[in-house]
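Below is one structure. I have some questions about it.
Shown here: the complex without one of its protein chains, the others still in place.
Think of it as A, B and C in the order they're written, each chain with its own count starting at 1.
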Amino acid sequence: MLEFVDTAAEAVSRITDGATVLIGGFGNAGQPMELIDALMDSGATGLTVVNNNAGQADAGLALLIKERRVAKIICSFPRQSDSWHFDEAYRAGEIELELVPQGNLAERMRAAGAGIGGFFSPTGYGTQLAEGKEVREIDGKHYVLESPIRGDFALIKAYAADPYGNLVYRKTARNFGPVMATAAAHTIVQVDEVLDEPLNPEHVVTPGIYVDTVVGIPTGSGVKEREEREALAAGRPKPCMATKTAAELAAQK
Amino acid sequence: MLEFVDTAAEAVSRITDGATVLIGGFGNAGQPMELIDALMDSGATGLTVVNNNAGQADAGLALLIKERRVAKIICSFPRQSDSWHFDEAYRAGEIELELVPQGNLAERMRAAGAGIGGFFSPTGYGTQLAEGKEVREIDGKHYVLESPIRGDFALIKAYAADPYGNLVYRKTARNFGPVMATAAAHTIVQVDEVLDEPLNPEHVVTPGIYVDTVVGIPTGSGVKEREEREALAAGRPKPCMATKTAAELAAQK
Amino acid sequence: MSEMSEQTTETADVQAFRSTDAPLTQDELARVIADDIAPGSFVNLGIGQPTTVSNYLSPEKKVTLHTENGMLGFGPQATGDQVDEDLINAGKIPVTELPGASYFHHADSFAMMRGGHLDVCVLGAYQVSATGDLANWSTGKPGAIPAVGGAMDLAIGAKDTYVMMDLFTKKGDRKLMAECTFPLTGVGCVSRIYSDKAVLLLDPSGVVTVRELHGLTFEELQDKHPDVRFEKAGA
Partner (left out) sequence: MSEMSEQTTETADVQAFRSTDAPLTQDELARVIADDIAPGSFVNLGIGQPTTVSNYLSPEKKVTLHTENGMLGFGPQATGDQVDEDLINAGKIPVTELPGASYFHHADSFAMMRGGHLDVCVLGAYQVSATGDLANWSTGKPGAIPAVGGAMDLAIGAKDTYVMMDLFTKKGDRKLMAECTFPLTGVGCVSRIYSDKAVLLLDPSGVVTVRELHGLTFEELQDKHPDVRFEKAGA
């Protein structure tokens, strides 16, 4: 059931110890930093976290790992120059790591959201990461059987939500968000804008059916576009082509 | 390599005897009628066709079947009140039918486009349509192993293409188009509008990488929206909410 | 929208057995189903009789309708100027678009179904077994042209699959079976049968809980289905 809440703390309040939490973002783009901070404050522990990375520097996911609140992480690229908290926890044997090629990570969550029980992926065949997994030759090509990754919760960041929970994203901040939204039992979204009117149904990226909790947290994403729109509304320069819809482009011909 | 051609005949000219052709559409929505007519005129025969249905009345795919140009059809719902040409060919044993549940049909093409060698689907388990297929119990649920469906060609209808081959669709005419575009070696698209400017990158449904041949054939889809846009451009009533972008909705707050 | 949870109606599962003297009309039956659908639900209504359930879903209930051909949030059938050939439902009937609608392609639409994101799907049936097997796509007649459409995907996709049907055929044959004799659409997928004469809750155990009887006594129901074990709800 869709709900709009006022604070990040309220948004993550259902997350309990031992939950599996899918966390969106690739680098800083699309990373739901305020939701992660709220999860930190919530005290939930023994978590399994699915994210592309394993936290950076002294913020967000890295702090959760520093505090040993993450029992297991499923990710594609934990080792970064500033992933010292993960590095320490890993070397101390205090965090379990499941390393998954990035595309298999995305596809395994897509499978969970799409009700697929497993799929044969060519990625990773013949490598260490396929060890112990079922392999099969299909039409002369080798594949590895991969299983779905489901979340109890997803924490994602979108650009805007309409009153029906429909979401749009900004540029490469879209990344894992739409897939994670489908793969979790309860999807929690932070958005820069909570809209009063419905989005154009043709432009919706994540339909509201996948969204459970929305919290509006302006983070500055899309400020430039917004200024351009306001300038346009005030009768100033014409909009750049990139904001026109197909119908508008067609009409001006 | 992307090409824009002037006629439907030119668009389908590469399709040779024995080709597997994915044809979009659900009912009349999204059905590339002019491309199918051109395929009829081209003389190509011995085709395998993938479509949700098996032709209706005395037009398009039904005529291809009437003329025995379709050796095999892969579809979910061949039997309709006006599918007499298919009915006759089928009863005469002159067309092979592979009946596939609609969701498996879409997912099998998605798998082909996504490089997946096979997937376990719960759909059809325990039914006649799963007979002879590998089944597996995963986490207490039963699944059937389904294989990809690839096309040599896809014939689809979109609403508009930009100069880079990026596509947008209209309403429920989207249906199989985006999936078939990914699953064919060569994708041929008829569009109502060939645009002079790029689409908004956030609104692209089918990226140009999946598009090979585009032909502009105005069929009247989207005429209403176009009139509304033109009225707007002429300073008449304000646009309906449904055509605004997220940035515009945010800006007016 | 968080207040919606307070509006949730009493669920059918806790309702005690009740009966009336006359069978339900199709409209009454549609209303019973609509009443059982929780506010805020995402629902797929099959072609034919199930479509009539939408007549009894009030806007305040904020139920969103899904159609397999790639849309959430469609409204009533389109008329006159509203008709748009690019906007149809699974029955290929022109429909309208409600605020909050969204469009998506076929693979995404069936992923939404198969992934269990729809709350309720209402389908017609030739036969249903006591353990929830569904037969609604083929009567298995030799020579008939098979056609399945989205039936098998719908049957197994929703959190709850309801069947809406008459309890007996026009010839008087039973449609609730110990085991279906017609080709199956899905195994163990139906959770409830809403029929003119009975509302029945199914369970993998095969014990059928009778929530409502209309124009039929419990003994008559048992007599007509000697190979099925029934229990009265709340008993």
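As a working rule, contacts are C-beta pairs under 8 Å (C-beta built on N, C-alpha and C of every residue); 3 or more make two chains touch, one makes a residue touch a chain.
Because the structure is a prediction, the values reported are computed rather than measured.
For the omitted chain, the shown partners it touches in the full complex are A, B. Checked against the hidden chain, the listed residues B:Gly60, B:Gly113 or B:Gly151 yield one contact partner: B:Gly113. Taking the complete complex into account, A:Asn104 is the one of A:Asn104, A:Asn166, A:Thr187 or A:Asn200 that touches the chain left out. Touching the chain that is not shown, out of A:Asp87, A:Asp152 or A:Glu197: A:Asp87 (per the contact rule at the top).
Seen across the whole complex, the unshown chain contacts chain B at 1-5, 110, 112-116, 162-164, 166, 182, 197-199, 201-202, 204, 207-210.
Contact between chain A and the unshown chain involves residues 26-30, 76-80, 83, 86-87, 90-91, 97, 99-104, 106-107, 109-110, 121-129, 142, 159, 169-179, 205, 220-222, 224, 241-242.
To be clear about the criterion, only the chains that are shown with their structure count from here on.
Listed for chain C are residues 71, 97, 99, 103-104, 111, 113-114, 157, each touching two or more other chains. In chain A, 114-116, 162, 197-199, 201-202 are the positions where the chain touches two or more neighbouring chains simultaneously.
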